[in-house]
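A single protein chain has been omitted; all remaining protein chains appear in their positions.
In this document, chain identifiers A and B correspond to the written order of the chains, with residue numbering beginning at 1 in each.
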Amino acid sequence: MLLRFPTWAVLLILAHGCATEPGPAHLMQLGPHAAANREAQTRRFSGASEAELLAACVGVLQDQGFRITTSEARLGVITGIKSRSDQDVLADVGRQLALASVTLGLHPDIKTPPPDSYGVVLVTRRIGSEARTHDVRATFYQMLLGQGALASPSGQRYAAVITSPALYQQFFGRLDAALARSRPIN
Amino acid sequence: MKRRAGACTPALLAAAVTVAAGVVACATGTGKEEMQPRPQLSAERQLQTRRFEGISEEKLMAASTGVLQDLGFTIKVSNVDLGLATGIKDREAKAPDQRAGVIVLMILLAATTGHAPPASAIKEEQTVRVLVTTRPVPGSINAYEVRVTFHRFLRQPLVFEADSLRDPKLYEGFFELLSKAIFLEGHRL
Partner (left out) sequence: MKTGSAIRTLAAAAWIASLSSCAPMPPERGVLTSPESQLKLRSIQSRAYDTADRQFVMRGVIATLQDLEFMIEAADAALGTVTARKFLLPRGTPLGRDLMMTVTVRPRGETQMLVRLNAEFNRKAVEDPEVYQSFFLTLGRSLFLSGHEVE
């Protein structure tokens, strides 16, 4: 015997599928939380040259298991990727299945497949004429690159910014500690 | 007693995920083997390396990347300070043993998904990656060693084979082209 879906649930599912995709113009606009995100993702550091700061950033990213995918020291840019293990991804799939079974597939958290990687873009910027004062902005991403055991046959990919303030607080705490370690002991 | 269809499905799916996790867990090593040099390293390094004298490293790197481009490679990384360049090239595989690999792939696909795309839809694509490095010869001025290594990835719709290329003719051919390029460069009017 088939499960009986209430009519309103069927219409809701169909309506979601029929919604048209917005054009790309909206991708060039600042979101409502852009200023708040920028603040959370940025810290000012004094007393270190840009080279020392970048080296410390690379060290902290290495500590977290990131590999550096691009870097341009002259511009103060570093990007990195860290894979999520297949076990962690499968655990997410299990969670989504449990959610799906309870919510008849309507929970928003199950619409997106779980990420298989984390990404980071890190930029340093000198402040004024101070050679030893810089802003560091780090932006972390959850990404689906379509690799690993759960590579999607459809080739679906995404990168979503992680906005958790706790993540950035902890990251900058570790960067502070790395800079302190690298300073010569007087 | 009526059975609600689908009541068992979440449990079955959960079981499938658990089994998949187990399979994935069993499939891992630690990377120890991959971090060991091959026993044939010394002989292979000789095959992959040539010494050039009387030319600056910058010109040597320029000539090397020029040869790669002539061979149809796209240069991905180029760093003169560190003496390295990498390139990538896609081409179709046509050799009989590679076709055999595609047929096995189709059989595997049919077994796991219940259907297989027609043979004409599967492209036997191959990606070749190359790494060229230059290194000063200790104790010499304007003498450098050029070393080149090639790697192959046979793919579509899944990566079926990935390995280093070891045919001596490949390396002899590259260095022949490089020597000609350096000669032409040195004699340019």
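Here, a contact is a pair of C-beta atoms (placed from the backbone, for glycine too) under 8 Å apart; a residue touches a chain by one contact, two chains touch by 3 or more.
Computed from a prediction, not measured in an experiment: that's the story for all the values here.
Enquirer: Who does the absent chain touch among those shown?
Expert: Result for the missing chain's touching partners among shown chains: A, B.
Enquirer: Touching the hidden chain in the complete assembly: which of A:31, A:47 or A:65 does that?
Expert: Touches the omitted chain: A:65.
Enquirer: Among B:43, B:137, B:162 or B:184, which one touches the chain that has been omitted from the display?
Expert: B:162
Enquirer: Determine and list the chain B residues touching the chain excluded from the picture.
Expert: With respect to the unshown chain, the touching residues of chain B are 10-11, 27-38, 41, 45, 76-77, 79, 81-84, 86, 101, 129, 131, 133, 135, 147, 149, 151, 153, 159-164.
Enquirer: Go through chain A and note every residue touching the omitted chain.
Expert: That gives, for chain A, the contact residues 51, 54-55, 58-59, 62-74, 78, 80, 82-86, 88, 92, 95, 98-99, 101-102, 109, 116, 118, 140, 142, 147-148, 162, 164, 166-167, 170-171, 174.
The rule we apply is simple: only the chains that are shown with their structure count from here on.
Enquirer: For chain A versus chain B, what separation do you get between their C-alpha means, in angstrom?
Expert: That gives a centre separation of 29 Å.
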